[in-house]
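Once you've had a glance at the structure underneath, I'll fire off some questions.
All protein chains of the complex are present and in place, except for one that has been dropped.
For clarity, chains are labelled A, B and C in written order, and residue numbers in each chain start from 1.
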C-alpha cells in the first residue's frame, strides 16, 4: 500500500484533510493514528488566530458549509504541543500552513524547517478569511510567486493546496508547478451560501462558507483528473471521500494519495476503515501494487 | 405573486429549468402549465443535434451528472410543434438557445423574432458539448461579444445564462450586462466526473458531465447573491431548487424568478407545489408583495 | 395502444408483501391504485429511495398486474451494498414507497395474437415476461436463461412449455437461451424478449436469420422516466418522434422496440 509523495514514503495513501482532524488528539480516541499514511494538521499561522464568529457551520444536502476562519493557536504552541504529540505515532506529519501575507507563510515555513515534520501543505485556498488565503489561490501569477517564495524557506517538500473556485484548475496547477511545488493537493472547499428564510438572514455569521462533503465529490474527481493530465506532480485528492470506493475513484483519476475530511464528522472511524477497504479491494481485484491504479482511468 | 423580468410580467416567479422539462408536453400530464410563471424549453439549435452517446446521466450524492449534449430537433421542428403546443397555455414561453458559433445562435434568435415567444435564454454555459457552449461562458470578453451580437438580432428580451465554472461570477455578469443582456440566469451545471471503479471507466460516456440537484444549491445561492450585488439586471436563480423554501432562499438572495430543474425528475409535481408553497409562505408571513422579498437578505 | 392515452401518476404505494425468492432477488407486491389500473405488460414503474441523497428513479418492470385489486408485483435484484434496491429489499409490508408509473409502451400483444410466440427472458429480464405470458393470447413457449439459481420459472408453467438454460448447467440446458432453443429444437413465429444486451443481440440475429418479427425490451440509465430529459436514448433506424435524430427514448418510445428498429 506504500505510495511516494515527492520522496516521502507513506505506508498507505490515506491521510486526514486539514481542519477536520485537529492535530489528531481528538480522533486518536477513535482511530489508531499508526494506521494512517499521514496526519495533516489544521492550518497554523505565525500567530494565534481567533477565527470567525458563530455560527460557523451549517448543513447542506449531502454536504456542509464551514466558515471557521482558520482559528489556530499559532506556530509556537503548535510546535510545543502538537508536533510532539504526533511524533509519538508511526505516521507522517504534514503541517498545513496559513497566512495573511507571503511573509506570514514564509515565517511559519522557515520555523518548521527545524521541526520533525515531513511535509508542508500551503493553504492558499481558504475562502473564509478576508486577507490571504484564497486571494493567492485564484490568480496563477500570485500562486506561482508565493510558491517560489515559500520554496525558498522550506526544508521539507511543499504541497500547494488548490482552490476549486476557479475557471481553469489546470492553469493553477501549472502555475504551482512552475513555482516549484513538489506536490499538489485539491480540492479545498467550494464557496457557498445558505439563507435562513424564516429569520431572513445568513445561516453562517460569515455569510459565505466553504462547501465540503459527498456533495462536492464529482467536482473534486473532475479536477483531480484534469490536473493529473496537465502536470507531472503527484496529487493528493480530496473532496467528499467517505468510503474506500470514493478514495479509489480519486486514485484512478490520478491521485497518489487521498485526504478524508468531512467524513470524520459523521464517521470518526472513517480513515481507518478506508485503509482497510482499499486493502480489501486490492486483494479482491488481485492488484499487487496500488501504484498500478493511480490514473488508470484515462 | 407577479414579478417582472425586463418588461415581461410573469404570474409568479416559478419557471422550469431548460433541459429538464422538454417543451412541457411530458410534464403536462402532471402539472397544469397554466399555473407556472414560464416554461423554459430545452436548448434548441439552428439544426437538429444528436447529442452524446449513452450513458448520459449518473447519480451523485444529492445530485446527478448529465451529459445529454444538447440533443434537439432544430429550430424548424421546434417552431412547428413545440411553440404551438405551449401557446395553448396561459404561461410565458422562454426559448433556450444553443449553438456552436455566434452565427448559429444569431440564426436561431433571428428566426424566433417572428414567433410568439416571450423571451430568449442564451445558453453559453453548457459543459457537455465540445464547441460553443461553455467556451463563450468562461471568458468575459467572449461573453460580452456574443451578447452584443445576439442582441442585434433579438426581438424579445435576452437572458444570458451563466456558467458557475468560473473564478469570478460577477465579472461574467458584468460582461453580459455590458453586452446588453436584459436578464441573467444562473447557475448552469458545475462540471463533474464519476468513475466506476469496478469497470475502471467513466460513469458517463462523455467522461465529464454537468452536476445539478440539491447538492449544488449552496454554490448557486452564493452566486446569485454575488451577482445581485454586482449588477442591476434582474436574475433568474436556479440550482437545486426542490421546495418553496429553496426557491425563497434564491429570491431573498436577489433572484426575481427561479427555475426548477432536477427536482422534476424526482417529483414531477415540483413546480406547481413550489408555486403553492411560496403563496402559503407569503400568507403566513403577511408579505403583501413577493417583490418585497427580492434581495431582502444583505 | 398509444402511450399518450396512459395516464401516469406518482404516488406513495404501500407495500403489501416483500419476499426474498432467490439470492439477491426480491418479490414485492404494491398497492398501486390507478398505476395498476392503467398498466399493461412490458411497462415499468420508477421507484424512489427514501434517502434524500439518492434522487434518481430505479426503473423496475411490472412482473404481475392485478387491475381488480389495484396491485402490482415487482421482482428485482439487489445490485450491491448501499444501493437503492438494497434499501427497497429492507422495507416491510405496510411501508409506503414512492412510485411513478405506468411508464413506457409495453409489448404489442395484438401484433402476435394467435401465433406461436417465444417469450424469452434472461436473468432479471425474466419478471416482465410473466404478466406478458398471462395476458398474451397465443401459443406460448417460455425460454428462460439463468446464471445458476432458478426463480419464477414454476410460475410460468401455467401458460405453456417452459425451457430453462443455466450458465453453470445446474438446470436445463447448459448455456444460454439460444442454446436451449437449439438443444430442444424449438420454433416460433414471433419473439418477445427481455434481458441483458448480449442476449438481446443474439436473439435479434436469430430472429433476422429466421425471418420472424422480434420485440425486445431495452435498458438505459434514466433521469425523468417520462421522455423529457433525453437521458435514456438508443440508436434507432427511423428518426425519433422527439428530436428527429434517430435517438429513441427507452422510457417513452420503449422500453419495447422491434429488434430491427434499434441498434444494440
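What we mean here is this: a contact is a pair of C-beta atoms (placed from the backbone, for glycine too) under 8 Å apart; a residue touches a chain by one contact, two chains touch by 3 or more.
Just so it is clear, the structure is predicted and the values come from calculations on it, not from any experiment.
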Omitted chain's touching partners, listed by label: A, B, C
Sole residue of A:46, A:123 or A:264 that reaches the chain not shown, by the stated touch rule: A:264
Hidden-chain contact residue, picked from the options A:13, A:213 or A:295: A:213
Which of A:56, A:161, A:174 or A:217 contacts the chain that the document leaves out: A:56
Absent-chain interface as seen on subunit B, which is shown: 61-62, 214
Residue ranges of subunit A at the interface with the undisplayed chain: 19-22, 25-27, 29-30, 42, 48-51, 54-59, 61-64, 66, 68, 71-74, 77, 213-214, 262, 264-269
Absent chain, residues of subunit C that touch it: 50-54
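As a convention for this text, only the chains that are shown with their structure count from here on.
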Chain occupying the most central position, where position means C-alpha average: B
Centroid-based (C-alpha) most distant chain relative to subunit C: A
Whole-Å gap separating subunit A and subunit C, where each centre is the average of the chain's CA atoms: 47
Distance between chain centroids, defined by C-alpha means - subunit A, subunit B (Å): 34
Numbers and ranges of subunit C residues touching at least 2 other chains: 52-53
Contacts with 2+ other chains: residues of subunit A: 61-62, 214
